[in-house]
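For reference, the structure discussed in these notes is given below.
The excerpt is restricted to a subset of chains, each kept in its original location.
Chain nomenclature is as follows: A, B and C, assigned in order of appearance, with residue numbering initiated at 1 for each chain independently.
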Amino acid sequence: MTHTVAILGASGYTGAELVRLIATHPSLSIAALSADRKAGMEMAEVFPHLRHLDLPKLVKIEEIDFAGIDMVFCALPHATSQAVIKELPDHVKIVDLSADFRLRDPAEYEKWYGKPHSAPELQKQAVYGLTEFYRDDIRNARLVAGTGCNAATGQFALRPLIGAGVIDIDDIIVDLKAGASGAGRSLKEHLLFSEMFENVKGYSLGGTHRHLGEFDQEFSVIAGRPVNIQFTPHLIPATRGILVTCYLKGDPEAVHQTLASAYEEEVFVEVLPLGQAPAMKDIRGSNFVHIGVAGDRLSGRATVIAVLDNLTKGSSGQAIQNANLMLGLPETEGLMLAPLYP
Amino acid sequence: MTHTVAILGASGYTGAELVRLIATHPSLSIAALSADRKAGMEMAEVFPHLRHLDLPKLVKIEEIDFAGIDMVFCALPHATSQAVIKELPDHVKIVDLSADFRLRDPAEYEKWYGKPHSAPELQKQAVYGLTEFYRDDIRNARLVAGTGCNAATGQFALRPLIGAGVIDIDDIIVDLKAGASGAGRSLKEHLLFSEMFENVKGYSLGGTHRHLGEFDQEFSVIAGRPVNIQFTPHLIPATRGILVTCYLKGDPEAVHQTLASAYEEEVFVEVLPLGQAPAMKDIRGSNFVHIGVAGDRLSGRATVIAVLDNLTKGSSGQAIQNANLMLGLPETEGLMLAPLYP
Amino acid sequence: MTHTVAILGASGYTGAELVRLIATHPSLSIAALSADRKAGMEMAEVFPHLRHLDLPKLVKIEEIDFAGIDMVFCALPHATSQAVIKELPDHVKIVDLSADFRLRDPAEYEKWYGKPHSAPELQKQAVYGLTEFYRDDIRNARLVAGTGCNAATGQFALRPLIGAGVIDIDDIIVDLKAGASGAGRSLKEHLLFSEMFENVKGYSLGGTHRHLGEFDQEFSVIAGRPVNIQFTPHLIPATRGILVTCYLKGDPEAVHQTLASAYEEEVFVEVLPLGQAPAMKDIRGSNFVHIGVAGDRLSGRATVIAVLDNLTKGSSGQAIQNANLMLGLPETEGLMLAPLYP
């Protein structure tokens, strides 16, 4: 049985990635694509790599007849998302790829995003979309909030460790390296080729990155008390991919064992043998996460490195994984594409 | 029904690309993988991006029991290929990705590759593997010779034009830009990151590139008389992808019309509206070819630009397209993966 | 003796490149820097790589006291340049890096740039700034028009050949590959890292690129009759550098000999031995031009490949070379920096 989907905000990279994945998904069919400023254009004009597909024209959201839509992927900018989702008819299920429904506490939302939440009642229904950890809730949810791509990467490295008590949760340091596509197709000077090429730069220094709101929320729930990590993201000259290097106080073998056990049954998460380093390119274009653990010459120190593709497992792949659960489909359907290498 | 395949030379990029594509192919199953120097290793050690797959260990060719194999993909180096294929049992079908069986005339082979052909009798059976133009022969072939990746790109741009007589076939100029992966995983100084980065360089200047043997053979057959193009390849700082810019004497509208008609029914070949330029990235990781045509301020000049991914449509994707035909499967099976963008 | 200079439009890449070069120039001293929207900022805020230099603050042009200025480098956008230069006091010498004074014929200017020239009387005084060919005129000029960076590259390859009559001037094809920085620091979607990475694309197809106006003007003067080349530029994933591949009808040895003789005494132009290919990276960050010539298996065909750095020899380095002449300094002063490799 085929389920019809609408993608709102289809002219951005996460929108294009949803179309890419749905193109070979056996049970999903694209019925509508919206893009505000590009309404009226063919998708092939905005993304010529999709020209072989038979896709609906881009329209404004208000032109979409949601009566025939089962699932909405909402890839709109933050804040816009809330306003749009509030108006969607009850029968549609929704995976939101924005930040709008990630933080359960409206005060936290306001703190990190600088304005009050305009749909706090919807926020209550929303399930945090880190599939491997919220699977049962997602199955029954109407609205799932896709995670931040950086937040997802760090959580795959750290959640089981915080839960198992094998690391000092008051001294967690996460150094993140991310490619450009996480920032979307927006016209910003620092995202120009001439600026990024042959460059690396830290940004959102000092604990100011918004994804810390997600880390705080999730890790504190797991630990049963506040957990606040130290986190520095860096922009690197690559398009897709995130690599986190986590510096932890804990026994490396216990850390490795905990992660290996936690993900033993998980199709999309691979824990490498102790001492091996994952490479960012090894998961490019796929829904996989690779995690490596190493000890140190200093006893009691463990380094955990995790990689994922921000556009796939970090957003659009995750979204489809969640949609599969919400629609009663096999969780991995359409998502077993192998990484593109080299 | 599942067909079993063996990949000989699985530790190179075309081998890895075959595995990537077969991973989501519904009717092919990998029964054996060979790699001479890396025999005994797991594929995941050689290509960690494939670690989620359940693959046979790498072995030496002589360890493979071909009794249970339906199809052999031979991704061995030139010259080695001939020697190995000669010894394969009669029941297996073969797609050879090397240059060994591309040139029908043994004298031409010797001219371009510098030594006599060691399996000239097999050469007679071999079908040239440019699927869109040899479809019927391929269906009935036991041995198909995969084309050169550069040769494939140029032929998609030029074959219909030479056949239709809409261009001056004595003045065809092909300027080619290719990424690094076409040269494989070999350790050569000019393929180092530090050398290629921020660099562009022409190579095989003066009509010395071996793929000219294929161009000559194919174009002369079409024209019914010798056709010798002028061809300069350039190495560019990219991994996957080839773009050819063909400078032609002919009417641009006739050129465009000829190409549009020729490929109208072809699933994998997209001819853009007249005046539009294809981008190399628009077909990355896919089996698609995009072709654009432009006129010029100088009347009677046409520029044809074509792009494909050297590892997919230029070698491993083409190989599977041919294998599909040889095994009686739908030609596009397993090959409809959308390009990875960005 | 030190000459004082002002750089108008210092917040773009050519402005930054002028500052880089003047930083180690023994006879030039920067007295003023202008940037309209960024007036009031320190140069180190706009270009942190220049923070070690003691530079004047960015100001609006009208704030500059030109009384103490000997030389103005005008790196303003096209059209703005004309308006500003008209108002400069008579005692200042000017090197203009925009397109405003490159075309001698106002009708040609209007044809290629879409509006009438607003300073046609100044245009008459302007000398075309390709130093190696206009050296004497430049020495005595008040206003020199920097060349287009693409136009400069093609002219280094072709001028001596057109002059010597060793090629068919009615069949000149120039295939150009250029990095991103030639397009400046402007916010355009196709210049984003995520778009350019792993991409190659032709642009201004069909003889529509504005630098054709320069080619036409210069080549026609040399030949004494109209010469119109065929020209296709491509954007490649690199920051600095231009490589042109010129497909010519002519004897390769005569072509090589002509170029070798023409540039024998030129410090900045290196002609490689016949058959060798220049690499774009070999001149990065320098004022050098490398030129290679190859024959072909087709007799009577010659391929000329030339490379230069668009920001150095293609604009700011050329500007300083011209300024040196205009100020009576040694032509190479401050310009002998070796290329940065790798």
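Just a few scattered comments:
Definition applied: contacts are C-beta pairs under 8 Å (C-beta built on N, C-alpha and C of every residue); 3 or more make two chains touch, one makes a residue touch a chain.
It should be emphasised that the depicted structure is a prediction, and the values quoted were computed from it without experimental measurement.
Because every chain is the same sequence, the assembly can be counted simply: 3 are drawn, and the full complex in the file has 4 copies.
Here, only the chains that are shown with their structure count from here on.
Counting the residue numbers that touch the partner chain, subunit A and subunit C have more than half of them in common. Centre-to-centre separation between subunit A and subunit B, using Cα means, comes to 36 Å. Separation between the centroids of subunit A and subunit C, computed from CA atoms only, is 45 Å.
Across the assembly, subunit A contributes residues 13, 181, 197-198, 239 that each touch 2 or more other chains.
Chain contact summary for the complex, subunit B toward subunit A: residues 13, 16, 19-20, 23-24, 47-53, 181, 197-198, 239-240, 267-268, 270, 272, 278-279, 281-286, 288, 290, 336-342.
Interface residues of subunit C, counted against subunit A in their complex, comprise 13, 179-181, 185, 187-189, 191-198, 237-239.
Against subunit B, the residues of subunit C that register as touching in their complex are 173, 175, 177, 179, 194-195, 197-203, 205-208, 212, 228, 230, 232, 234, 236-241, 243, 245, 247, 275, 277-281, 284, 292, 294-298, 301, 303, 305, 307, 342.
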